[in-house]
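Yeah, one chain of the complex is gone here, protein chain that is, but the others are all in their spots.
So, chain A:
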Amino acid sequence: MHISEGVLSGPVLAAGWVLAAGGTWLGVKRLDHERIMTVAMLAAAFFVASLIHFPVGPTSVHLVLSGLLGIVLGWAAFPAILVGLLLQAVFFQFGGFTTLGITTFNLAAPAVLCHFVFRGMVLGGGKPRAVAAFLAGAVPIALSGLLVAASLALTDEGFLATAGTLFAVHLPVMGIEGVVTVFAVSFLAKVQPEILNLPQQPTVGV
């Protein structure tokens, strides 16, 4: 999902920065004192996940974990993904610096969306939690693929062809991310349930 430097046109890059900045601002503003370390830990997981690779057909894909960040962090997924991507660009030369904004938005927006869609079911527990966690892990990957295809289509590549390839290539990733998210969520629910509780939910936690 990393877009290289020099692929996208100026307006697309600028729009990406504006959207990413908005999301990051919201995320930081709503960030509770207690959860700063959780955000950092999940950002670290996101940062390292990109090193886990599978060759798929003519290309190669890696874990993203954006769904897990979304379901646990909500809006704070924006700053976590932005910083994670920045560090990936600095240390691993993944993607580019100018494309940081658009890539942050492409990954974080679907994650936040799935947070609001699947959150209730995840808090419920039992079988619905597992199903919701799987979907929360898998769906953001597909949506991010669509967003990446759309941003590429705005510059040069045809939308349908790119979206098709991205979707096909990321199918296994969706499955793996779904399973990883199910395990991570059930693990957190047992061991550190407070990590899953959002501060703005008055019924649980404090």
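As a working rule, contacts are C-beta pairs under 8 Å (C-beta built on N, C-alpha and C of every residue); 3 or more make two chains touch, one makes a residue touch a chain; residues count from 1.
Going forward, contacts and distances are computed from a predicted model.
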Chain excluded from display, named as in UniProt, from "Urea carboxylase", "Ni/Fe hydrogenase subunit alpha", "Nickel transport protein" or "ATP synthase subunit c": "Nickel transport protein"
Option from A:L13, A:A43 or A:V139 whose C-beta touches the chain left out: A:A43
Residues from chain A at the interface with the omitted partner, ascending: 2-8, 28, 31, 33, 36-37, 39-40, 43-44, 47-48, 50-53, 55, 58-62, 83-84, 87-88, 90-95, 99, 148, 151-152, 157, 162, 165-166, 169, 180, 183-184, 186-187, 190-191
